[in-house]
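A protein chain is absent from this complex, but the other protein chains hold their places.
Per-chain numbering from 1; labels A and B assigned in written order.
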Amino acid sequence: MGYVAVKGGTVAVENAEKLAKYFRLKGRSPVLKVEQIRDQLRFMVDRAMSEGSIYAPDLAAIAVKQAEGDPMEAAFILRAYRSTQPRDFYSLVGDTRQMRVIRRISATFKDVPGGQILGPTRDYTVRLLNYELAQETEEAARCFVDEFLSDILADEFQEPPIFPKIVDLLREQGLLKASPGLEMTKPDADITRDGLTFPATRAARLQVLARGETGGMVTLAYTTMRGYGNIHPTLGELRVGYLPLKIKHPAGHGELVVGEVLVTEAEVVSQSFVSEAGKGEGKPTFTIGYGLCFGQNEEKAIAMAILERAIDTREPQAPAQDEEFVLSHVDGIEAAGFTAHWKLPHYVTFQSELDRIRKSRTVKENGK
Amino acid sequence: MAVETTLAATKGNLLNFAFVDENTKREIRRKLLKAVAIPGYQVPFASRELPIARGWGTGGLQITMAIIGPDDILKVIDQGCDGVVNAVNLRNLLVKTTGVATTYRTEEATIIQTRHRIPEKALRNDQILVLQVPYPEPLRRVEPSEQVTRQMHGENDYSLAWLDLYERVVRWGEITIGSQYPVLVNGRYIMSPSPIPRWDLPKLNMAETLFLFGAGREKRIYALPPYTSVKPLEFEDYRFRVEDFSGKCCHRCGSTKSYLDETYNAAGGERFYTCSDSDFCDERLRNGKGKGSADA
Partner (left out) sequence: MNLAVDFDKQLVLYSQRTFRQILDCMARPGKVNWFQPFPASGSGFEADVSPYLLGLGYTLLDVEVGFYVFQQEQSRTGLAAALEFQTNSQVCSLAEADFIFMTSADEPESLANAKCGNLDYPDSGATVIIRIDYLSEERLPETVAGVQLELKGPGIFGKKALFVTGLTERHVRVLRDVNVEFPLGIDLILVCGGRLACIPRSVELNVRRN
């Protein structure tokens, strides 16, 4: 054993990387094209973008390929990429009423203005393993798409309906607090620049949750549904669609649309008692928990909305109501990185622990 | 849209000197100055994600990236050794983005980035030691909430920290803290020295070197200027003690005065000890000392 390991370490690292590449390719199956991942594994791509905190479907598809499908690793790659990009502009506040909706449902009312639009979802399919997917041919795929499109008769095209927000309906009836206006040009916090401090502002909470890891957030939200906390939510509205992104025109006048991003938005409505200043009793109202994330990721958006609502309390009764507990632990890059770091050598600190344990035993045996 | 179009628009992946952009460096530089002005106090910073995982040295790395220049000579160690795989990885990233010269010899380095050890050889005033920190908050052992621990530091209320030490003595007859032993800095802030062994703590007190501490995942930076008082917490009757290596020596260079790693022979299974600090061990061998040498 020796410091010949100095050279050995470099070689070991290089070989490990080569071996990982070999494991990806040794099956000699046709090499995956990035477009195939982008188009046919879109939930993986969406999740990588959402947790990587950067909207870039093609780059996310590369990251998914590079990570061999590991969603936390793909998000990590994108976060690191995001660090290299300059921040040139802040967008104007996005109004999801302007969303080009592809899916929109509400659980609060049987039917709602604009209608319940199921959109592309497998929620109502029966989850039987589909063996046909093993035989899918290029030709069959092409035929399906062509037929699907031709079935939509051109003269049946309609203007997409306007989808008013369910929460606006509730506001009109005085059941919800009025929303702040859309004049805000810059959020009061930017956790990617200032770091997170507690107590956190609403903007900071939402930023942390928006880039949080799906599994962790679903788990924490689940605890609140099962009695660890007192949130009884109803899904006011879930929207999936393309949100136009606008900035102030750099030359000074007006707005510029720079593109659109696919987002999932969830608004969860629950009861609360809002006491008026100075008076003891409260007026029951609804409050909203808000969830928004890149791509189509409905469980995350719903979990986000529930958690946002859950942590908005000064007296947490349960872990998922504790703002610091939730916000400190939902970042997947941090959680996975630290969980993985236990694989690093820790023999120096372990040696120190050994010393203490051996010493304490001696002390106990000798009665000091 | 074709993937090629997107890639052309992103102009590939050209990086700045030392990877992070200039404004990231500016923020870290400002925070470093404040950290130095308030020894032992943890300054929050934004902490960029890097291509190295959180928990694997991104804090130390960001500090190094913010201070390093083309004239520096860099040494990177983990557990005291330049060859441990993660040190190799970090060093590669820094070299590839700066072109800086590197060394395994402590005395040649101007910047040393380290995980879990301070080199045995006393560092000079023209050297900077950057330590990687997993847990910047020394009070986290006794209080999980950041809001509360920040208040404790602010109000100089360290009663819980002392109570923790006391309870350990009562239960075990010893202060049973191995590494990451809490220290009192400049008579004011209790600080975590990072997971260095107790062996290394005396090197921090009234040193000639500037020590910079980076916790990337927890997003904190702190510092020890030279000639600053750093005292491990202890009781009059239960004193701070370094690790005990009596009766043991490095099987390679014979040293009895360095922190030793306990290892088991991969083939035969028998136990032996080696210097944790690889350069210290190599230097002894270069200078003709070795096992059996009179001067151990």
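One rule holds for everything that comes next: a contact is a pair of C-beta atoms (placed from the backbone, for glycine too) under 8 Å apart; a residue touches a chain by one contact, two chains touch by 3 or more.
Quick caveat, the model's predicted, so the values are computed rather than measured.
For the options B:R105, B:R150 or B:R168, the residue in contact with the chain missing from this view is B:R150.
Within the complete assembly, B:R188 is the residue of B:R188, B:K231, B:H251 or B:K289 that touches the hidden chain.
Although one chain is not drawn, its touching partners on chain B can still be listed: residues 12-17, 22-23, 25-27, 29-39, 41, 43-44, 66-70, 93, 96-99, 125, 150-151, 154-155, 186, 188-189, 206, 210, 223, 225-229.
Here is the rule we go by: only the chains that are shown with their structure count from here on.
As a whole-number value, the distance joining the C-alpha centres of chain A and chain B reads 33 Å. Within the complex formed with chain A, the chain B residues making contact are 1-3, 6-7, 10, 13, 15-16, 19-21, 24, 27, 44-51, 53-56, 78-89, 92, 104, 115-117, 134, 145-147, 172-174, 176-180, 195-199, 217, 219, 241, 243-244, 252, 259-263, 265-266, 274, 276, 278, 281-282.
If you check the complex, the residues on chain A that touch chain B are 1-3, 5-10, 12-13, 34-35, 38, 56, 58-59, 61-62, 76-77, 79-84, 86, 191-199, 324, 328, 333-334, 336-341, 344-349, 351-357, 359-360, 363-364, 368.
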